[in-house]
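A protein chain is absent from this complex, but the other protein chains hold their places.
Let's look at chain A:
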Amino acid sequence: MALIMSVVSLSISILYTPFLLLVLCVIFLASIGKSLGVRRLYVNILLKLFEYGRQHIEVAKKVQRNDSSDEEEEPPIPDDKPPSAIIKENGINGTKMSVIERQEILGPSPELNYKRSSSQERIQNGHRTDQEKNEVNLEFHLSHCLDLVKAGVESIIEDQVTSVFEAEELRSWNLLTRTNKQYEFLTWRLTIIWAMGFLVRYMFLLPLRVLIFVIGVWLLIVSTACIGTLPDGPFKQRVNYVVSIMCFNFLSRCISVVITYHDAQNKPRSGICVANHTSPIDALVLMCDNCYSLIGQRHGGFLGLLQRALARASPHIWFERSEVKDRHAVAKRLKEHISVPDNPPILIFPEGTCINNTSVMQFKKGSFEVGGIIYPVAIKYDPRFGDAFWNSSRYGMLHYLLNMMTSWAIVCDIWYLPPMYREPHESAVDFANRVKSVIARRGGLVDLMWDGQLKRMKPKKEWRELQQEEFSKRLKGE
């Protein structure tokens, strides 16, 4: 026992200095915006490992199943294309595996001001007669219900909405049990690789990352406190810009992010920045490159601590719980913030809830009514290394953070899109849809007309009534 203790204390005293040096080195590199390139190398090695694993699984599965059915095997698809380059199949981005060929899709039937994007074609209604017929000759045949029945059964097999609230299914396994729906024992080799991966992730990476997280949070709180002592003015803002980027870069190392920023010339300088929402990490990832003002509800506890720390150094918009529902109060605070030209851009996620990064759901019009410049940003995570999506009905925040810290890495692409302005006669809803389709197109995501609140609420009765109306029109039009 005493021997173990002495060994431990010896190793700590030996490793103490180099460790401290390493930490300082990382902080220094983060502050000048450079990186050792270790993470990219690591990511490339992982890719090779996954490819080997995938081929191995295919071979093993072929051996296991000797079916001579000709509908069986699909040709191996190369998995190392970046997500944005994947071609569209059946109108849906190729990373999603379709089970069936959808022919009849019912949508929420748009309100009058919505423009339909091309990826959501309403196939089943060609008839659109605006004439009022007094004597309507209604031709009904018993086969008329079949289209609706088929649409219904198709949606049971595969629909656009429920899949978006769950983690994306991967084409090939990335050696994390949580991504494999039916983990079955295939070969010893695979299991050994998985076990080694497990050890590396939990015994080596996790403690390291937790340490970095603790140091990072401490660093953030201390530096924002220091900046808070400075008098308000341009100097404080410049210092805040540099220091916040440095802090968030350091903090982002705790989940091993590898981020690629595209089109940095469009980086937001003021106004409102909107992005698609996948997880709380979105804010972290964006703030590694630019300084934003966050907007949200005031929390207690740890999150509240962070909120107060951030608010000392830079203007953020934090709401009391009661004010959140008051749309006018929110709009007023937004307007106040963007009217000051030197304020950092506000970061808003108009979907209102986390989506699984395969699609973009309806944008809430609130932030588009305020006026001012909108900077769209598209965020796409590479799901092979770790799924950043937070399924809040499945995992609590702590469990989610644990998942993040035990994934291989978080790899993402960020596209800064050119600023957009609301046209004079454009409604907020149309403008929101326009911005949404731009983001969806750039990020290679499906543009959905559905509301993200469907995660928790049932579809509105009006949508069904609109479907009934469409069907009636079809009857009358024939």
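The criterion applied here is as follows: contacts are C-beta pairs under 8 Å (C-beta built on N, C-alpha and C of every residue); 3 or more make two chains touch, one makes a residue touch a chain; residues count from 1.
Here is the rule we go by: contacts and distances are computed from a predicted model.
Asks: Leaving aside the chains on screen, match the unshown one to its UniProt name from "Origin recognition complex subunit 3", "Calcineurin B homologous protein 1", "FAD-dependent oxidoreductase domain-containing protein 2" or "TEDC1 protein".
Replies: "Calcineurin B homologous protein 1"
Asks: Using the touch definition from the top, which of A:V26, A:V43 or A:L106 touches the missing chain?
Replies: Only one of A:V26, A:V43 or A:L106 touches the chain omitted from view, namely A:L106.
Asks: From the list A:I157, A:A264, A:L305 or A:M397, pick the residue that touches the absent chain.
Replies: From the options A:I157, A:A264, A:L305 or A:M397, the contact with the absent chain belongs to A:I157.
Asks: Footprint of the hidden chain on chain A, which residues?
Replies: 65, 67, 69, 71-72, 74, 90, 98-101, 105-109, 136, 138, 140-163, 166, 169, 177-178, 180-184, 394-395, 399, 403, 450, 454, 458-459, 463-469, 471-473, 475-476
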